[in-house]
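Input: one structure, supplied below.
For this view, one protein chain was removed and the others were kept in their places.
A, B and C label the chains in the order they appear, each numbered from 1.
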Amino acid sequence: MSEHILEVRDLEVSFTAHGQTVTPVDGVSLSVTRGEALGIAGESGSGKSLTLKSIIGLLPPNATVVGDLRYALDDEEPIPYAPADVHGHGISIIFQEPMTALNPTMRVGDLIAEGPRIHHGLDKKAARVKAVDLMRQVGIPTPERRARMWPHQLSGGLRQRVMIAAALSTEPSLLLCDEPTTALDVSIQDQILGLLQELRGSLGMSVVFVSHDLAVLGELCDRLAIMYGGRIVETGPVDEVFADPQHPYTEALMTSVPSFDATAEQLRGIDGRPPDPRAFPPGCRFAPRCQYARDECRSAVHELRDVSAGRTTACIYPELIQGVKR
Amino acid sequence: MGRFGFVAKRLLQTIPMLFGIVLIVFLVLQITPGDPARQIVGLRASEAELQEVREELGLDDPVLVQYVRYVGNVLQGDLGYSYKSRKPVSEIIGERIDVTLWLMGSGILLTVLISVPLGVIGALRKDRAADHVIRGLGLVGLSMPPFWTGVILLLLVAIPTGWFPAGGFGETFPDKVRSIFLPALTLAIASSPFIIRGLRASIISVMESEYISTARSIGVAGGRLVRRFVLRNSAGPAITLLAIEMGYLLFGAVVIETTFALPGLGQGLVLAARGRDLPSVQGYTLLFALAVVVVYLVSDIVTAILDPRVEIEA
Amino acid sequence: MTEPPASAFDAVTEVVEPLAPLAEPGIWKKMPKKVYVGAAIVLLYMLVAVFAPALAPYDPLEINPVDRLASPSAEHWLGTDELGRDVLSRMIYAARIDIPIGFLGALLPAILGTVLGALAGFYGKWVDTVIMRTADVVQAFPAYILVIVLVFALGQGARSIIIAFTVLAWVIYTRIIRSEVLRVKDLDYIHAAQVAGLPRLRILRVHVIPNVINQTLVYLPNDIVFATLGLAAFSFLGLGIPPPTPEWGAMIAEGQPFLRTNWWLATVPGLVIVGLGLGLSLVGEGLEERLRA
Partner (left out) sequence: MRLRNTIVVIAVLALLAGACGGDDDGAETTAAGTETTAAGTETTAAGAETTAAPAESGGTLVAASIESFDGWVLDSAAAYVTYQTHLAVMEPLLRFGADGQSLEPGLAKDWEYDPDGLTMTFTLQDGAAFSNGDPVTAEDVAFSLGVWQSGPNFGESWLAITGVRGEGNQVIMDLEYPDNTVLPLMASSVSGIMPKDFAGMTEDEFYNNPIGAGAYTVEEWSIGGRIVLKANPNFYDPERPYFEEVIHETIADETERQNLFEAGQVHINEYLPATIAPQYAPEAVYQPAVHSIYHLSLNTTRPPFDDPLARQAVAYAVDYDSIDEALGDYYGLPSGILATNLWHWAPPTKPYFRQDLAKAQDLAAQSSLAGGVDVEINLDSGSDIDALVSQILQVSLAEIGVNVTLAGLETGAFLDVAYSLGSDMTIWNYGAIQPDMGDPMVWIAATDWLFSGYETDTLWGDFFAYAEAPTPADQEAIVAKVQDDAIDHAASIAVAEGSFLAGVQPDLVGFEMAPWGLYYWDTIAPGS
């Protein structure tokens, strides 16, 4: 049985509108080993969310997708798959904004019951019982009563838990998380992360967690992939990447994360703005904002190279990085 | 109590409106021509006889006095007597209601049967061949004058094929269906484009929402997705559009009933106005206004029922 | 928790899609193709109206009953009507009646409706109640009765038709604009203006209306189609433009009895109205797409 549950090679997502073509995801390759939690970090517009949606095939209709996506459907070798194959059979997703992600005209209990009814052929009553179980499992108090309520009658945290319950209703082996905690305030955020951590453990589920918040990724994920300008620029185990970033953008990200003991001058934002997908700079797309940038960087061909076991970077001068003074 | 309170509140709102409409009709009809007395007594009657009748019917009383008396009668269900036939107006109108109900009912049914599928197809196949064809037909349908459509349907369909009568309203159920089909189709052609466009727009915006992605991700697809997720959320705006459209349909009924010689309220109104039979005209006006109010009320309540977010539930 | 609309009639506001404000730069560039096609058709109709004297082969009012109801021929491309007048010339001259009435019959209610909608939305309280409940009453009022009375009071003709449209058609604009104003009113830049002490009317005129006028603009083309169809319906019921003035609706009504022998008399004016309707609808739909995209 291959140790990878998901393999993505040279994924490209492009849109054409008014005669112009834009490619916000420009050649992404990654893989997820069984039971692993992979974090994808990056600023908005880096293509991280589109990458996630390509995996489960929920891109808007005017998007065109190119690339080799393989998934271990029934615990065998990862094989190419069509979106419909995985919907409800293995991959689930939870979104950032719970208010818009739940059908406003359907009771939460009924929504969670959809999965069991479709995939396990349970009748209405049995599916409802299963839904209440799932709601209890995700920590929703008095699930019987809450099942009959409408999304707009629940708090943000509870709605997110309903989202998770719905995702789990199809017993997925891979859960994709598209910044599920960003819209919640910090205290609720921790509860949800705790819940995800616990579910990972109890269900042995693999997770791909997309966020712009490194702290959140650090808490939940085993491995990290940093995305910039529609490409992965660095990957590696979380603590190694935090301790010894191999790409100037990762280093810059680290220094811009406020932590209690960091002093004011250590905090440096990154000057310039994230690249506009319509006009990516040539060569290394971080070069215009990179403090170590050299001429070769502006013409370098993008390629993820191994730096050490399980560590890759797209930077051609990783050795120049002084590392984080912490 | 939430639900019934909401309905009761709505009903209470309509009462002043209906009084308003009756007042306007009353005032408006006072300045219209056609001396009612002459209609009752006869074209050759002398002034003396006309004056006698005016006093008898209180036509010379001040307008407000007549209005209060009229409203008093209406509240007891007495819509007055037709000047000419001395038949109660409620009876005259009563004979014609079912024809117009048939026309409006089948008109709406056809509109729905045409608009919902085409609206859904137009949305699901956005900007592809089917979508453009549907919208093109919609544009044409929208700009065809209903009576023109009616006459063409009669000449090109009814008379050559004989499947439909050339007009009038049947007696047996099958005859009624056959005689109401083309007029209802004419109504549907005039109103479907708007419903299709509205439904298509709201379906598209629903399809782009995130809860559809959620539904898809848990394996909901095809008819189940459309039925339980898409249509239920796009129904509200579509029903409202249908209600607005029905306001126009009532005017359409006047034209279409005349074109197809359907003895409904529309043609009744035309003949009553032509014969200057004021009580009948007032009766028809009140009924039309009531119909429009009821239509909006029903659509409002149905929309509220469908959308849990609306407060009536609280 | 959204509050249900104040009256059943207000429900229309739910159907309205928020649109990009007209002031957005570049909004006028890159219009969808259909807007240009539609505008071209409408422009063509206008040109026909303007150059009617040059285009029409005969005087539209010149009667000669001897060769009435003639079939299309070299001299009369569309034949002649009941009084032997040239149908083609009357069709061309009719543009001078139908287009102005159609546009005015939609523009006046649009202006009236927008103003009333803005006032109702912006000032609220009793202003809002009075305007909106009057709107409910007008919307429930049978149009046919009103037209008969206007025709008698003001005499048959363009004036009473346009007044009838204005009295009847302003309601839809008022509802749309009122809901847009309510939406815009809560936006911060309006609070900012109020705080800055701008008089309320100036805020309404300078800040609010320019941002909601797009809804009126998108709905206007449809309403012009309705006005043209309404005029044709009134002519059919004998309440339209008095003869002998050429008008498409009247020509359909006059040609209708002869559909068996001279089918083109009623059919061609109908197609002409459909053509204009097509052009206007293309513009309307295109505008809506551009503003919503």
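Rule of thumb we're sticking to: a residue touches a chain if its C-beta (ideal position, glycine included) is under 8 Å from a C-beta of that chain, and two chains touch if they have at least 3 such contacts.
Note that this is a predicted model, so its numbers are computed, not measured.
> Which residue, B:72, B:136 or B:168, contacts the hidden chain when the whole complex is considered?
B:168
> Among B:134, B:185, B:231 or B:250, which one touches the chain that has been omitted from the display?
Of the candidates B:134, B:185, B:231 or B:250, B:231 is in touch with the missing chain.
> List the chain C residues touching the unshown chain?
61, 63-66, 68, 82-83, 148, 151-152, 155-156, 238-239, 242-244, 254, 256-261
> What residue numbers in chain B mark contact with the hidden partner chain?
Listed in rising order, the touching residues are 32-35, 38-46, 49, 82, 84-87, 91-92, 94-96, 98-99, 101-102, 104-106, 108-109, 112, 116, 151, 154-155, 158-159, 161-162, 164-176, 179, 227, 231-232, 234-235, 238-239, 242, 258-261, 263, 267-268, 270-277, 280, 298-299, 302, 305-306, 308, 313.
As a convention for this text, only the chains that are shown with their structure count from here on.
> Classify the chain contact graph as line, ring, star, complete or other.
Contact map by chain: line.
> If you average the CA atoms of chain B and of chain C, how many Å lie between those two points?
21
> Could you grab the centroid distance between chain A and chain C? Build each centroid from C-alpha atoms only and quote it in angstrom.
52
> What positions in chain C touch 2 or more of the other chains?
Residues 1.
> Taking each residue of chain B in turn, which ones touch at least two of the other chains?
309
> Can you list the residues on chain B that touch chain A in the complex?
Residue list for chain B touching chain A: 126, 208-211, 213-221, 224, 228-229, 232-233, 306-309.
> Residues of chain A touching chain B in their complex?
53, 56, 58, 60-61, 83-84, 87-89, 91-93, 95, 97, 100-106, 111, 114-115, 118-119, 150, 152, 163, 166-167, 169-170
> Applying the document's contact rule, which stretches of chain B touch chain C when the two form their complex?
6, 10, 13-14, 16-17, 20-21, 24-25, 28-29, 31-33, 135, 139-140, 142-148, 151-152, 155, 197-198, 201-202, 205, 236-237, 240-241, 243-244, 247, 250-251, 254-255, 258, 269-270, 273, 281, 284-285, 288-289, 292-293, 296-297, 299-300, 303-304, 309-312, 314
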